[in-house]
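Only a single protein chain was left out; the remaining protein chains are all shown in position.
Here the chain labels run A and B in written order, and each chain numbers its own residues starting at 1.
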Amino acid sequence: MFLRVPLFYWVVFFLYPLLAIVGLSFLSEGQLDFTAFQRIISRAYYRERLLFTFGQAALSTLLTLLLALPAAQVMATYDFRGKTVLLALATLPFVLPTVVVAAAFKALLGDLGLVNRWLMHVLPLTEHPLPFERSLALILVTHVFYNYAIALHILSGYWRTQSMRVEEAARSLGCSPWRLWLQVRLPLLRPALFSAAALIFVFCFTSFGVVLLLGDVQHATLEVAIYRQVNIDLPTAAALSLTQSGLLFLLVWLHSRWSQADLHTPALQSSTSRTRPPQNTLEKIWLRTHVAIATVLVGAPLLALGWRSLSHAAGPLTPEHYINLTQIHQGSLLFVSPLTTIANSLRFALITTCFAVILGTMAAYWLAQRRKKRRRFPHLQHALFMMPLTTSAVTLGFGFTVVFASASTPEWFRALRGSVILIPILHTLVAFPFVLRCVYPALKAIAPSLREAAATLGAAPAQRWFRLELPLLSHGLFIGAIFAFVLSLGEFGASIFVIRPQQPTLPIAIFRLLSQPQPANFGMALALSVILLAICAAAFASLNLLRNSAPGEIRW
Amino acid sequence: MWYRNLILFLILFSLVPVAAQEDGDETTTLTLLTHDSFDLPPALLAEFAEETGIELRILRAGDTGTLITQAILSANDPLGDLLFGVDNTFLSRALAADLFLPYVSDRLAEIDPRFWLEDEERVTPIDYGDVCLNYDRAYFAEHQLAIPETLLDLTKAEYAGLLVVQNPATSSPGLAFLLATVAVFGVESGYNYLDFWQDLAENDVRITEGWTAAYFGEFTAGSETGTRPLVVSYASSPPFTVDEETGEAATGSIVAPDTCFRQVEYVGILRGTENEVQAQRFVDFMLSRAFQEALPDSMYVFPVHPGAALPAAFSEHAQIPAEPVVISAAEIAAGRQEWTQAWLELMLR
Partner (left out) sequence: MNAQLPAPFFQASGIVLHYGETVALQGSECSLERGQILCLLGPSGCGKTSLLRVIAGLERPAAGQLTLQGQNLLPVPTHQRGIGLMFQDFALFPHLNVAENVRFGLKMADLTRREQEKRTAEALTQVGMSAFAKRDVAHLSGGEKQRVALARSLAPQPKLLLLDEPLGSLDANTREQLVVEIRHLIHAAGLAAIYVTHDRGEAFAIADQIAVMNAGKILQTDEPARLYRAPRSPFVARFFGQENILAVLTQEGDRARTELGTFKVRGQPNHLLIHTDGVETSLIPSNRAIAGLIRSSTYRGNHYELRSVHHDTVVKHALAAHHTRAPQVGETVYIRIDPACVIPLADDG
């Protein structure tokens, strides 16, 4: 009974808001009502949102793969100095909050960005020469930045499982380098390409923060359109949200089918390690080009972010933006000092971590218990708990909005609106499946005989849990906790719907500062982004400490 | 000893709600929920605090549209004691959600009767401003362009790429300007407001989410990097662009008939407040001469108190349109959502 708490939580905070969205889309005063759907079907605006969403996702995916494919070949083929560092660096974007990345690209390519400022200084010009701000190009570049690492990992990982001999055989049969790519490498890589493409497409399809912060008002994905619609008309927003969720589930389903069907077919295993140093000048140039692209793509925005947070223009370095953070200006945008938002975020993240660790562990025990009793649908329940992860953040946040706006919502749920735990509750929806994912395998790996051995050695049930199970789960728990913490710290898309203005989180504060045109606000946004980046990086770095400690038989 | 950390977490977590409540309201603190453009001289608030012992916290929730949405969504547990900044364009939405408690200040009698609302005691008018097109004098002089005189002029080829407006879904002047176009071009007529907006879109109008982004981000006279010499702003904006040496304003507002929309901003006491009496005192204070006289300099708006003296720059450079567009609150209430939706579907493509 006790272990069912995660299920209740899931029903109340995930299923109920989702059903509220469904209800709002189809029902009007208790009657079936399709006007909202008729509207989004009949108006060109919504069709164009859909086309734009698909279009930008497709373009982003294509660009990412074009850049990552040769880089993956380089990673899979060559040995070179700094390879591990580069790979680690390339993984960094993966864990960065969207607002930080958006801020970094504004700091690099925006009107007030490093490149424009530098060009104005050098050329010299009175106006910024590069019109990247609010352009589709900026959105696409940012998406490439985000997904490059994913593509690189999937492709080069798969590549390494392919036999080098196939390529050598092709060459000996007279295959030119171009035909080698077209007729050997690409066909062999197809499963990995499909899987990577589908994953990147899903990520870009649900892109919210990046588009909202870097795009023009006309650049709206479905997510952004839902967000805008909330101020005007909730039923239309609900119908949009439902459409978006439906499409997203379809995409996720397709992705899981593709990756299951293809990636698991045994590839030709190479018996020997295939990486080698580059052999001739051509190979060296090829290698260096791609190392340079990867370094610039990942490094430049982050460096620009750091640099611009410490400078006004091309002038000398100054900590002014950071000092500004400590002050509440009477005319400032935020009600609280920006530093308070750090405290808010840390507090929310800490509560989220507690919730997620407790719920995730309980869910893992519940699933393990049901598996042992051979209850039906253990996979279904697992998949249900994972659903919030495959639901877009905007839909999660919007669902809460709808529930709060509905007259039939129970009073205790509404009371959450004013509670400090509202944000943690929302974040936990996404964070606890992560903890579950980390803990469940570790729990399954504990042999029953270990518990029995502890019992025969005189350990009471509580002692067994604290001295045996907890230490064995602690690895998974720790990783899950770090993920929950970082997820909560960087969460933006759902929070923006339910945030209380007197308690903005770091990402919300960055968003609001970035939306303003004044250089002072921009500077503070960058300074806050650097702080958020540092906290996230520190949290993830702590995982490495753990990897080196003795983990017993449980590894991750 | 991982579980010690877990226990530590639990302890921390159990302390958090308590800690959060501690920085909550004291009885002498009033929270004023308002939009991002709200500003007041700190001295004025200090004066109020000294007189009454009531501290004022200012809570900025975003643009007016966002502010009202926030307030409605948290109607059961209000985010503050008062809400200032709801204007005649959003008023119907706020009143329909029954956000406010009725209160009629004794000082209401002192203000210009034009701003009184009939049969409505829940909100009190504080200031007004006319949403008008502002132009960059230098730009128009340099390019030897004539100042547009009607809204329809904006669709002419010579003004292509010059105008920046705000999204009416999120911005109060944006909505006001949309309402002006609805009033001028109508909904059913042969050339209706959407036809006009279609032509504006073809004339390369730029749209921002809020007033700040338009004025300080896009307007040539408001921003270093701006490229648009025409902006939807207030008739009261030009006094703030007066050059101290020359005494000339860098911008002007177009106050021709049928181009401006009059916005009246109201304050209301939020239902669910625990400080109703103190909130009433603050409403009284907002109608006081001292407060009313501070409004123009701080918030670019005109006081509703006819006796409040205007700053010199204001009386000199702010023009008050003689014939602002008229559209009744009832019409706004009936059409606002549909017009905004149609605008969104047409313009954000």
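The rule is short, and it goes like this: a contact is a pair of C-beta atoms (placed from the backbone, for glycine too) under 8 Å apart; a residue touches a chain by one contact, two chains touch by 3 or more.
All values derive from a computational prediction rather than experimental measurement.
Touched by the hidden chain within the whole complex are the displayed chains A.
Residue-wise, the contact with the chain that is not shown comes from A:468, picked out of A:468, A:499 or A:514. Across A:27, A:296, A:460 or A:538, the residue that sits in touch with the chain not pictured is A:460.
For the chain missing from the display, the contacting residue among A:92, A:450 or A:520 is A:450, taking the whole complex into account.
What chain A contributes to its contact with the hidden chain is residues 447, 449-450, 452-461, 463-464, 467-468, 471-472, 550, 552-554.
What we mean here is this: only the chains that are shown with their structure count from here on.
In terms of their C-alpha centroids, the spacing between chain A and chain B amounts to 36 Å. Per the touch definition, chain B reaches chain A in the complex via residues 2-3, 6, 9-10, 12-13, 16-17, 20, 31, 33, 36, 39-40, 42, 57-62, 65-66, 69-70, 72-74, 76-77, 79, 167, 169-170, 207-210, 212-213, 216-218, 223, 225, 337, 340-341, 344-346, 348-349. Remark: chain A residues 43-46, 48, 111-112, 127-128, 217-218, 220, 228-233, 236, 330-331, 333-335, 347, 350-351, 353-354, 357, 401, 404-405, 414-415, 417-421, 466, 470-471, 474, 477-478, 500-502, 512, 515-518 touch chain B in the complex.
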